[in-house]
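Everything below concerns the one structure shown next.
Left out: one protein chain. Kept in place: all the others.
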Amino acid sequence: MRELLEAVAAGDVSPAEAEAELAGYATGEAGRFDAARETRAGVPEAILADGKTPAEVADLAATAVETTGRAIVTRLDAEALATVRERLDAFEADDTYHERARVLVAHTDAFERPQLDATVGVVTAGTSDAEPAGEAAVLAREMGAQVERVDDVGVASIVRLLDQLPALRDLDVLIVAAGREGALPTVVAGLVDTPVIGLPVSAGYGHAGEGEAALDGMLQSCTALTAVNVDAGFTAGAQAALIARAVDAARAE
Amino acid sequence: MRELLEAVAAGDVSPAEAEAELAGYATGEAGRFDAARETRAGVPEAILADGKTPAEVADLAATAVETTGRAIVTRLDAEALATVRERLDAFEADDTYHERARVLVAHTDAFERPQLDATVGVVTAGTSDAEPAGEAAVLAREMGAQVERVDDVGVASIVRLLDQLPALRDLDVLIVAAGREGALPTVVAGLVDTPVIGLPVSAGYGHAGEGEAALDGMLQSCTALTAVNVDAGFTAGAQAALIARAVDAARAE
Amino acid sequence: MRELLEAVAAGDVSPAEAEAELAGYATGEAGRFDAARETRAGVPEAILADGKTPAEVADLAATAVETTGRAIVTRLDAEALATVRERLDAFEADDTYHERARVLVAHTDAFERPQLDATVGVVTAGTSDAEPAGEAAVLAREMGAQVERVDDVGVASIVRLLDQLPALRDLDVLIVAAGREGALPTVVAGLVDTPVIGLPVSAGYGHAGEGEAALDGMLQSCTALTAVNVDAGFTAGAQAALIARAVDAARAE
Amino acid sequence: MRELLEAVAAGDVSPAEAEAELAGYATGEAGRFDAARETRAGVPEAILADGKTPAEVADLAATAVETTGRAIVTRLDAEALATVRERLDAFEADDTYHERARVLVAHTDAFERPQLDATVGVVTAGTSDAEPAGEAAVLAREMGAQVERVDDVGVASIVRLLDQLPALRDLDVLIVAAGREGALPTVVAGLVDTPVIGLPVSAGYGHAGEGEAALDGMLQSCTALTAVNVDAGFTAGAQAALIARAVDAARAE
Amino acid sequence: MRELLEAVAAGDVSPAEAEAELAGYATGEAGRFDAARETRAGVPEAILADGKTPAEVADLAATAVETTGRAIVTRLDAEALATVRERLDAFEADDTYHERARVLVAHTDAFERPQLDATVGVVTAGTSDAEPAGEAAVLAREMGAQVERVDDVGVASIVRLLDQLPALRDLDVLIVAAGREGALPTVVAGLVDTPVIGLPVSAGYGHAGEGEAALDGMLQSCTALTAVNVDAGFTAGAQAALIARAVDAARAE
Amino acid sequence: MRELLEAVAAGDVSPAEAEAELAGYATGEAGRFDAARETRAGVPEAILADGKTPAEVADLAATAVETTGRAIVTRLDAEALATVRERLDAFEADDTYHERARVLVAHTDAFERPQLDATVGVVTAGTSDAEPAGEAAVLAREMGAQVERVDDVGVASIVRLLDQLPALRDLDVLIVAAGREGALPTVVAGLVDTPVIGLPVSAGYGHAGEGEAALDGMLQSCTALTAVNVDAGFTAGAQAALIARAVDAARAE
Amino acid sequence: MRELLEAVAAGDVSPAEAEAELAGYATGEAGRFDAARETRAGVPEAILADGKTPAEVADLAATAVETTGRAIVTRLDAEALATVRERLDAFEADDTYHERARVLVAHTDAFERPQLDATVGVVTAGTSDAEPAGEAAVLAREMGAQVERVDDVGVASIVRLLDQLPALRDLDVLIVAAGREGALPTVVAGLVDTPVIGLPVSAGYGHAGEGEAALDGMLQSCTALTAVNVDAGFTAGAQAALIARAVDAARAE
Partner (left out) sequence: MRELLEAVAAGDVSPAEAEAELAGYATGEAGRFDAARETRAGVPEAILADGKTPAEVADLAATAVETTGRAIVTRLDAEALATVRERLDAFEADDTYHERARVLVAHTDAFERPQLDATVGVVTAGTSDAEPAGEAAVLAREMGAQVERVDDVGVASIVRLLDQLPALRDLDVLIVAAGREGALPTVVAGLVDTPVIGLPVSAGYGHAGEGEAALDGMLQSCTALTAVNVDAGFTAGAQAALIARAVDAARAE
């Protein structure tokens, strides 16, 4: 610890970095950033932009980059994006904004993304599933997994799915996104022997719209499916990558 | 009308029959029986035993037999069955109790069931769908339709369905019953070009159990599916038979 | 197949048309378009604009026109309409935008709409039902059915309905749209012997507003009614037209 | 007050009667009985048997008879009925148990029921509405109203209703009970110019069963309908009788 | 009828007026206006602006003025107000826009509002109840009732209510509006012996907000309360005025 | 610790007591009993009988008595009561079964209940609130609070409440139990300046029955009310007693 | 009273102040302001800006300052803020707008805020809880409590909470705010022996979003937690301060 504090005194390590090192979290203006999350729970701390002011999001993103070399910001609108980017300028980090997924990822030069020898499949029923499926794919990639996308194979025309089945069977874990009646994950899980995570999407209208029917159907599925909440691409991506990590680790034994 | 009243006076026609003829309904102790329903709306009046006392059910069944030559009683428990049968003894009607479907059908000798040149398919996802699917089949048969049963083809193992597809494509209209996530009607409707009626079943437990997820999924289906309420076998059977009637009539033109 | 590929090589057939012919679907930038849907399931593939970006909608519409000679786009706002039209310019297709129904239909010169000898009635309770009823009517017409509109016959003033009853009895199948308490389909289905499809409308406010009460009432109806989801004019129109097709085919036997 | 206390001392007035006179309520073992309710709010205090032990119900009924000359007990099962009757023996009150309505009414010899020059109509859609409609009728009668019953006129067969319309138009206020889709009160309220109170009934199954669809429909009705809760026959009867009281009072002016 | 048609031919009576006279309704561009509603059901037909285009609202309002001498438009925004007023110019009708209640009322010179010898009390719990309470008051006045307003007597400070109790007891029927927990109607109905109609208001946030808790509480009330839907001021005002009419008629006997 | 282990070795302290002392919990057959809960969180660990077998309940109760000198078992039916009592025989504990509250309390001779100089008021709206109110009262007493009961003061007859107001104002904290519309806690909290905890009760039927309306109303209350779940007498009693503890401690400073 | 009226006549006391003194409330244009609330129920009357027009809010705020020397306005947007401030100018009151909490507090020079010898802890799980937590803190301070903030200690990283535990144990009462799964109040209440009030926050999306899951979890908590409605910072702050008052009063005995 002495060494660390001397580095702080010398200006080589910022107070935020030092706090993160010692306490596991760093306290910025907008809150405590859980810098140790990836080490402790295997999942990088991300910043959900919804429900926070642009300034708060930017402050948390800055702390993230400062203490972990990376920031992941989800559900980020164009308006808040500008504020965040301006704030991140100071760190000379490379950033990519995944527009359809509404996720920003920024890396410092020093940051090295993990590389796993395991592949996550991200499957969608239709065009409307793009946003949460994209969020899941970004997260899984940031955690080091290989990611394969298989799009537009909804059950209303099951031949599209059957055509892709051999490709699906080669993957280590699948995330299957669907809105409306959300039947795709059930049909897929009945056809493959890899773990399948259902990702309900807030497409659909009227009774049980906004993804409720899809979620209900995944929870009631006759197959060995687990589910995440409606539009929770982050959660699906993170759990899939945890499974990929376990497989990667076992491969490495 | 004079003729009818003279027949009543002579004891050849019961007052109930005469009232049914004149007013369209017959007033018994337990209520007004809608004797003209089949003529007017194409669907025979049936007696839903739930929510009525055994005596009320028996009284309505007697009025049904007396005025239309037939009684159809749904959701009938063994206990009430005895009361009804005792009451129907006077009419020397033949009756059949469909135990798994919990439906009683009684016909007088004079009653002639319609015969339609059209076939209704009744499809189930699994064993738990037996009761409402059975109710639908009984009703469709009573309305004169040919009925084909295709059972246990749920989507968790889609090969079972694909094996039956050619048979399904030959039918005029399909009722597809499913509980849990209720995906079967959607998959079927995506594969055939006949009208499909979804019949959600109160199987399943936990969140959105008791058929809610199945109903939600059928309402949100990406296909041209209509739905009836959970366990509403009567309604599904009646509408399917109305469609069969329309087809039969067109064939006869 | 060789012939087709040679036509592609010669530029007489586009790659999208060829893929649609061979695989049943065509893969554009915005997704896989189910070009074989009408052949397989009797219902033309339509594009639901909700939840897609204007560019995605336009891309799918272009693929639709290219592979099937027609595009049907539902729930299309004025803003996205412009993008779609611009994209369709290349195909020299005729298009009609049904403003109250928010549906765009585009046909190439070569496209021939089917013609059925059967009529779908589209009935509304009041002015607020115009949008989903219009969507249903457009779809039924595109599938070839004759369509009759009977508007503003809600049950609060039942004489309006009784005046129209003879006209309703002449039709082959009825779609009955209603919001608020949604009683009209029940009353109609009690008076006619044709199949009736209930179409609940998201009119109404407060508890069970947004069409929930109407849907609930149609599901609980004492008549042989089937229902579609709230505002699901597309589904109602498609199933009605499938019934009309069945009747038309029987007439032609 | 002195006089009253002397009567208590002399044993001519029971302590309960005296407490009711002075405080407006009488405190028994099972709770405070609101003896002044009829004077204050126009509605006799009744005892809801649900959620109370038979002993508690009996104790409250005894206090009711002792302090007001009458007891009204609703939702009373056969089992608790025996306990109550045994307890009321001491008061030599006449009692009537309305079995289908599950209501017990007991009067002492001295009790005089009010007599109003106004009539409440109690209308039902079908046989399953008997219990709450009966509860409403008993309550309205106990408050002095004339009561007319018009049964089994549900909208699935609207001619039954139209036949009874002239009779309905002669009444001062209507309670209309219906389960399932609950459309009858709306249709009635569109045809008469008297106040109509909707009474939803817990008939029906599946989604929005147990009276929810009926309640929803009455709340969303396009007519000037008010509603009470599902099966709340007591409330409907009481409010109808308050309206009858107002009419009677105006007639007497 | 001949006379009427001659008047139409002579231009003294418009076709709409004549249709309303003969059929009970008048068919405009935007729908059938139920001109006979007040005669038949005692309640003037009003136009709910929600869910209609400004042009449709204006068209229906014009038909209303033309056939009944009056238009009542509820839930009317400033934007649509202009369109309606422009359209009504042709009729030289006087109009009043109740801004807080969002109701427009227009009368032709010839129109005579009924005058009832009976008073409706409109009571509110707080400032947020102004809109639906105002709608109820306007409707009751248009049906001829005297209206008394008693505002801001919510139960959080019960002394405000007790101060107004004598005034409330003098009225013939009460509408009591409340949001949040909606306890006021229950407390009032426990203290007066006139009929009380509960009007739940969409104030409140979080769980059971938007008036749901208020509605729930009114339906579960221990008193003889009836309820209308959340914010259904029109319905509450109409039923209260029907009760006032009944009282007025009895007074006149 | 050595001392403790020697006492175990000598048989003076049971292994369960020793585990509780060292780890804070004791592991029986039926689970880990949180013996340190009262020390740590101020609330004694109680055993909820619902969802456990009688044998499990008895085992946990035995561990409770063995390690803390007391057992509190809630929601205990007569059937399980016998099993528990039999098991507790070995400890020679005094026990009391509060029948209406369905709570068993057992104390060893050595156990000394805390005594607080602060009073909890437990107020009910009616007879049906007896069970959860009783559970709350038992718990508060076991935590040492003085308890005052004020019963049957529901708002339908507000004079009953006003009569008890002076008594209520003298107490340190109030629990107010009510079912149906649940308005009593709001009215009380508007009249006193002590903290009020709302306890919704599962009385009431139909829509929002089973305590939902009462809970909704307490959450939406315009006053400074907090709430516990429906029938959660334990929680209400525990929090009230924690407040009483805080007051008692401050008095003792 | 004479004295007061003379002061009014002399212009030393405004009519509003006099009415507040005599009746307990003051009647402005926008409603009756409950000026006696703090004296009677211990909680200052605050003005909830939601659902009121800016003019109404300003009018009520003016009455508040005039009659009690203070105004507290919650859920106040920037737009309405300007209107209120303009109106308050006349009173020369100091005001503070808590932007993140959206609360305005204004004091006249003469106003003296109470000072309690007791501390309320306001704890949050994350940045998104800032608004309701801030509202709670403002209210508690206005009622005189000392307030300590402990932010960003959500359970996803429990070490953040454990670090703050000693600080939390020193406080007299805790408000714990959390959205999403809302587990923090349960974990805290299991670790401290002070009363804990759960404040669910409308963060979170998808099923049970908008604070519903957080509320549900607090109501189902295994600990002695009470809860307020979603985002009801005012209520949580007020009840915590009432507990602080009780502790302060006991300390002063």
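Labels for the chains are A, B, C, D, E, F and G, by order of writing; each one numbers its residues from 1.
To be clear about the criterion, contacts are C-beta pairs under 8 Å (C-beta built on N, C-alpha and C of every residue); 3 or more make two chains touch, one makes a residue touch a chain.
Because the structure is predicted, anything quoted here is derived from the model rather than measured.
Among the displayed chains, contact with the absent chain in the complete complex occurs for A, B, F, G. When you scan G:E99, G:E148, G:D163 or G:D216 for touch with the missing chain, the hit is G:D216. Shown as candidates are B:L22, B:A90, B:V159 or B:A252; the residue that touches the absent chain is B:V159.
Within the full complex, the residue among F:R32, F:R85 or F:H98 touching the omitted chain is F:R32. Considering F:L60, F:A80 or F:L191, the position touching the chain not shown turns out to be F:L60 (whole complex). Residues 23-25, 27, 30-32, 34, 36-37, 40-41, 48, 50-53, 56, 60, 200, 202, 211-212, 215, 229-232 of chain F touch the missing chain (whole complex, contact as defined above).
Counting the whole complex, the residues of chain A in touch with the unshown chain are 40-43, 118, 172-173, 189-195, 197, 215, 219-221, 223-229, 232, 235-236, 238-239, 242-243, 245-248, 250-251, 253.
What chain B contributes to its contact with the hidden chain is residues 100, 126-128, 151-153, 156-157, 159-160, 163, 179, 203, 205-207, 209.
Rule of thumb we're sticking to: only the chains that are shown with their structure count from here on.
Comparing the CA-atom centres of all chains against that of chain B, the greatest distance is found for G. By count of C-beta pairs in contact, F-G exceeds the other of the chain pairs F-G and B-D.
For the touching copies chain E and chain F, the fraction of interface residue numbers used by both exceeds half; the interface is of the same-residue type. A straight line joining the Cα centres of chain C and chain D is 50 Å long.
Distance between chain D and chain G, defined via averaged C-alpha coordinates, is recorded as 44 Å. Touching of two or more other chains is recorded for residues 40-41, 215, 229, 232 of chain G. Checking each pair of chains for touch leaves A-B, A-C, A-G, B-C, B-D, C-D, C-E, D-E, D-F, E-F, E-G, F-G.
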